[in-house]
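Some chains have been omitted; the remaining ones sit where they do in the full complex.
As written, the chains take the letters A, B, C and D, and residue 1 is the first residue of each chain.
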Amino acid sequence: MTALNTAPRTSRTAPARPVTPPAKPRNPWRVVITVAITVAVILVFWSVKVDWARTVNLPADIARYLWLMFSNPAWDKVPEALWQTWRSVEMAWVGCLLGIVISFPLSFLAARGIGPAPVRFVLRGLFSLIRAVPEIVIAIVILSVTGLTPLTGALALAVNGIGTLGKWGYEAIEGVHPGPIEAVHAAGGSRWQTVRWGIWPQASPEFVSFWLYRFEINVRASAVLGLIGVGGIGDMLTSYTQYREWPTVGALLIVVIIVTVAIDLTSGAIRRRITEGSRVRDLA
Amino acid sequence: GTGSSASPEAIKDPTELTLALVPSQDQSGLVDTAAPLTDFLTKELGITVHGVVSKDYQAAVEAMGAGQAQIGFLPSLQLWQASDKYGARTVLQTERNGNISYPAQFMTNNPDKYCDDKPVERDGKLFCNGADALKGPAGLDSIKKIKGAKVSVLGPGSPAGYIYPMLALKEAGLNIDTDIDKLPVTANDASVLAVYNGDAEVGFSFWDARDIVKKDTPDVGQKVVVFALSTEIPNDGVTLSKDLSPKLQDKIAKALEDYSNTEAGSKVLQSIYSITKLAPADPKSLDVVARAAKSLGLQ
Amino acid sequence: MSPETPAGAAAAAPAPWSIRLRDATVRYPNGVVGLNKISLDIEAGEMVSIVGLSGSGKSSLIRTINGLVSLSSGTLEVGDHRMDLARGRELRRLRGQIGMIFQGFNLAGRTTVLNNVLVGRLAHTSVARTLVGAYRPRDRQLAYEALDRVGMLERVYHRAAHLSGGQQQRVAIARALAQEPGIVLADEPVASLDPPTAHAVMGDLRRINRELGITVLVNLHLLDLARGYGNRLIGLRAGEIVYDGPAASATDADFERIYGRPIGDQDLLGGAASSASTASPVSLPGEPV
Amino acid sequence: MSAAEYPGLPAKPGGRWKIWLAIGIIAAITAVTLAPGIGVDFSLDAILRNWRNGTEKIGQLLVPDWSFFPRTIAPLWETIQMAIIASVIGAIVSVPLSMWAARLTNPNPVTRGIVRTLLNIVRAVPDLLYAAVLVAMVGVGALPGIIALVLFNVGIVVKLVSEAIESGDPGPGEAARAAGATQTQINRAALLPDIWPPFINQALYAFELNVRASTVLGLVGAGGLGLLIDAVRTFYRYDQLSLIILEILVVVVLIDWASAVIRKRVK
């Protein structure tokens, strides 16, 4: 603080008296929580047995594996890779669609201010439960119903999707700006009218964004589903990785990357189209 | 998917069959499809047979239990579980290069400690303590020295990566809970690499998992020495769901066995499953696995 | 009274409504007192201006009247109905009769101007129609009329977010008009408008008050507008009514009471501001807690 | 129609056909993905016939074996440990990357494109593959698991946060630009304060994912719940599996609660 008085002053703006701000408010809880979290993280880092020195060679190793994979990719595996990619995409699509259809109404019922408290509680529990069950276990339960078919994969993805989409959904709904909701209330709108004209116009871009992202996740989740035998590009990738056929892995990766980048670009374009209003100009 | 559980008296055979093939860990190639095999069976049985390659043991067994798969090519422990849990019948056992069984191997990167003799080289890989016989059991006297060492082990469902080596240690007088420092891995190649990289002093795997990682680490045969082999583990085999009538079961078993005896059939089986022959199963040989698993307190 | 407007039937022009507050107190969850024991009678068909410093409770008063903020104590009657006791369908029906123009517009930015105005018809539209957006022709017609009235008809299919501040303000007014309300509550409806537009909007509010007899309450920052357009002026300070009387005859002393400091010529926006060069180290008025 | 509807009403803008086109495309893709042979072959019949199998399995999952609890403590702790480390490192790395990847915080389309493409690639590779390759590089143990999870986290957090940034308010950034700030200063002083709530939210979500992704950790020998799940699955101990799921559920609910608290506080 002493520095304030010696700070060079210009003749112009300086008020006659030195300006002292009010005392900084203290928030003991904040300090306690920050310290607690920091200490916990440090303890965890300290307690885990990891030889960090091993990461030194990582760049060289990465270069070596990249060379192994991409110096001479096994192009002959590409047709099969494309077929398996289609498998992944179709399971992802059906799973995503089903997940959306089911989670969409549920996420509204689970949002504060829309669903009655008991319903909300049950639904949130359900979403959490689904997210707690490992994918493979969900797949095995469904497998006993629909067998070792891609349908099982799609259904497993759908069930899984309900957990995440439901959670994202009610979070997005609760996060919308309250103004338009208030306007609907003030005009005498009922609960579902509020949902349609107070919430949905605001939350729709987020929803679409989550749906597209979920689709992307589903395409990649086929690695796990591949284990049970329903195929997919992820399964092919891990299999060849386990057998260390790097040229094939390289070719597969090229396919995967092209496909997922294409999905990302498409979804980005769709999202931009929806949120157009908040478009930002690039400035000099 | 087809079929549903049926009462034993009046079994109506399904109009479609599903064959679940779980790749065995000790095969060198990669199984993508069981198509040649299912094509053959479809023709032979007059019933459409779909093939599915599943890499998850539990998924395959549960599929058989729920009537979603009727024919299973499963590893030994799962063969036994399918029959124990769901009444499936193990009909055939596979033969590789004339063997109907295979050993688990104990590997080390510290041959000075575990080898009583000088390691010898076979096919570019080192063995000691007579493990170069390539037939178990061998060198089991030396495994007492594992006490206190860091050991890479697979999941408890793996006969070669867990059950048999652990049983051997137990029989050698070690307490498997306290006497060794377990480094869990989930695949045989990882177990080899753990020893190769020095993360573990000793590792378990099927014989000879070093071949898998040889492509990346050509010197694995020199750095990782196999110093003991466990008693022989039964090969994988073919099991049939109880949803099938005994008549159809026999028909399938016979068709497969005959197929493996033809030169063309043997070639197909070799290509997709690295087996040379299918022979009638001896259910008792599976009991060994079950007993091994039980004695480790896993059931 | 009780203007029943069953969905499907054309609504009759609603009778103007009175507003009656008795010892109304609003205490926000964080302890701030927004309104402090206010008693107030507004007759059907009055046009009332409300002025006061920022934070004096103007918005709180307006929001209390249509039930967006609930009373901590006291009673509120709107028309013949106990607004403070109304719940569910009854509350929605009452609110449907009260048009509200929000300080921050409260438009759904990503949907069209038309859809925003149609929100004003929700109280008369079934949920099924709402969900698919299939409003009846008569409701659309009312929306067009309201937009026409504020000069925004040509923007009917634009996104609300693409409009300038003044234009958004006008859409918000159209939404309230589309309700065919018995009462209009306007929270600083001209804050972001240029003078001609501001006067047009105020004139419009006065016109619906005079021609249709709708009760109108307007929060204003501009004293002259408050004086010029209201029949009655209410001054708030720290959640209490410090002035209540005819608008035209409010004196400088009254404003002094409302704003808590002497009001010189320079404080009337119309005043000769050039005389305000006295501005010494600025002391801005603090708000009431 | 619209012309007659009201005098002076402008014509409805064109472009509604685009919505129908989109619906058509979605319907077409769905039809293809459901087609027998090349598609998923949706069979309601099988579901109706065999749904009992599924409820039976779920029934088995509903009876936890509480006596198994002591054996799950160590793996649970290990999993949480890994998850914390990976989340913290991932979160730290994600802050600058998110800003690089969003238009609002990085107006340069070239660097933005590079970062986004790299992250797309990072996300495209299955975590199992990372684990397999990393074991060969840095050996078995916690390290490859942590690295795999960090990559996984960065991919997700950066994607979700950069999207949150783009839909945010450009105003404060503009104010800082008008005051002569560099892009880095703009990001730090004017935009970061409004970004951190979604950021914390996504970082917590990634933490939850990490707990669930413990199978990856198991694969590379870091132990944890993944390995235990594999073990109990091998012997069909649905009662033990159910206890483990319950434990993960507790963690998930706790994280949910934490992120709800944070959301409420920063609103």
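Assume contacts are C-beta pairs under 8 Å (C-beta built on N, C-alpha and C of every residue); 3 or more make two chains touch, one makes a residue touch a chain.
Please read these numbers as outputs of a predicted model, since none were measured by experiment.
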item	value
Whole-assembly formula, with each chain kind represented once in the display	A x1, B x1, C x2, D x1
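One rule holds in what follows: only the chains that are shown with their structure count from here on.
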item	value
Touching both chain A and chain B (chains)	D
Contact-richer chain pair [C-D vs B-D]	B-D
Distance between chain centroids, defined by C-alpha means - chain B, chain D (Å)	36
Distance between the centres, which are taken as Cα means, of chain D and chain A, whole angstrom	3
Chain centre separation in whole Å, for chain C relative to chain B (CA means)	79
Per-residue multi-chain contacts in chain B, two or more chains	1, 58, 62, 66, 68, 187, 213, 216
Where chain A touches two or more other chains at once, by residue number	136, 140, 144-147, 149, 205, 242, 275, 278
Pairs of chains, among all present, that meet the touch criterion	A-B, A-C, A-D, B-D, C-D
Chain A residues touching chain C - in the complex, by the definition given at the top	15, 179-180, 182-190, 192-193, 196-198, 201-202, 204-205, 274-278
Chain C residues within the chain D interface of the complex	137, 140-141, 144-145, 148, 153-154, 156-157
Residues of chain B touching chain A in the complex	1-2, 18, 20, 29-30, 32, 52-56, 58-60, 62-63, 65-66, 68-69, 187, 189, 212-213, 215-216
